[in-house]
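The complex appears here minus one protein chain, its other protein chains still in place.
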Amino acid sequence: MKFLTMTRLVCAALFFLLFAVVTAHAGDGTMKLEAQLVVGSNDPQTKGKPVSPQIERKLKRLPLKWGSYFVVSSQQFSLAQDESKALVLGGSDLVVKYIGRERVELTLVNRGKISQSLHQDQTLVTNVKDENSFIVLRQVN
Amino acid sequence: MSDKNYSSTDDESLVKAARKGELAAFEELVFRHRDPIYARAFSMTRNEQDAVDLSQEAWIKGWQRLGQFQGESSFTTWMTRIVINLCLDHLRRQKRHRTDSIEAMDDEGGGVERQMPVVTVNPTAGLERAELRQKIDGALGQLSAEHRTVLVLHEFEEMEYKEIAKTVGCSIGTVMSRLFYARRKMAALLAGVRNEND
Partner (left out) sequence: MNEEQQLKLQAFLDGELPEREAREILAWTQRDGAAAALLAELKNTRQALVKSEPHLSVPESRDFFWSKIEREIQRLEPETARTPDASLFAGLRRWFFPAVALGALVIAGLIAYLNTPKTVVDGVADADTTTVETTLASADATTYRDAGEGTTLVWFSDDTTAIN
């Protein structure tokens, strides 16, 4: 087949080798996470730091009632496997734990617990006590 | 969006690339020229948030109108004209909502500038450049929007009376009167500062 030229086979081989190296190391060691406290608003006069275009795109596809989203605070931290970090965001006490294989466990004290994979480009969104506020949790480089 | 690094590309090439839809090239133009555009907006509005908003609006309009930029002036000059027009629209909207005040009544000077004593000593003598800049910035803030606009367009943008009149939408006579009042008031304000420093 004409499709399978030598150049294309070499490109494909290099691509999957690189990908395999990356995925072979995925889930090991530490996971770097970002937790943002985000506020939703439908008031055009609202001023604040808007979320990034990537986050905005994700939020606008969710069945949330707001048209605009603003970052109130943002924290980045690294967790080794089985390591936890306590946060206070939006009036809620949170504990984030990395449980391995790119899965995290987010405990909202006195509310509940979410266990979720967070590969690159995956995002977890959940509400907190403060009005119109919620957490956006994702893996970052 | 392209991942190309445009940091060492000249403005002309950036404009060409941006015209073809390269947003990264336009971002580099924004990064290079955002300060003077913001500074012009601030000098006219004297409000930091308004100046940020208006300069961002100017950049968006600049992107939309890139096809109209023929290189007859520098890119910064072209963008400055856009932000000036936006600032003038903004000031006109503000004026419609503004209640009468002493400042408003003093809009055309009312003749007071003719009675001011002449400042005989060069008010800038002996001041360090940075200090002078600071004093001028403070004095500009004490002018009304109308006087400040004419002063900024003439002294900083080097526009002629006729061009200012057309841009602002008033007669040449009004431009001259406002400019005269603004200069005399600036001289008095700077002389007042100078006296404090002596």
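Per-chain numbering from 1; labels A and B assigned in written order.
The rule we apply is simple: a contact is a pair of C-beta atoms (placed from the backbone, for glycine too) under 8 Å apart; a residue touches a chain by one contact, two chains touch by 3 or more.
Quick caveat: nothing in here was measured; it's all calculated off a predicted structure.
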| Who touches the missing chain here, B:Leu88, B:Cys170 or B:Ala187? | B:Ala187
| message | In the complete complex, the non-displayed chain touches which residues of subunit A? | response | 3, 8, 11-12, 15-16, 19-20, 23-24, 26-27, 40, 49-50, 52-53, 56-59, 61-66, 99-103, 108, 110-117, 119, 121-127, 132, 134
| If you put the missing chain back, which residues of subunit B would it touch? | 1-2, 20-23, 27, 30-31, 34-35, 38-39, 42-43, 48, 52, 55-56, 59-60, 63-64, 111, 114, 118-120, 122-124, 129, 132-134, 136-137, 140, 151, 154-156, 160-161, 173, 176-177, 179-180, 183-184, 186-187, 190
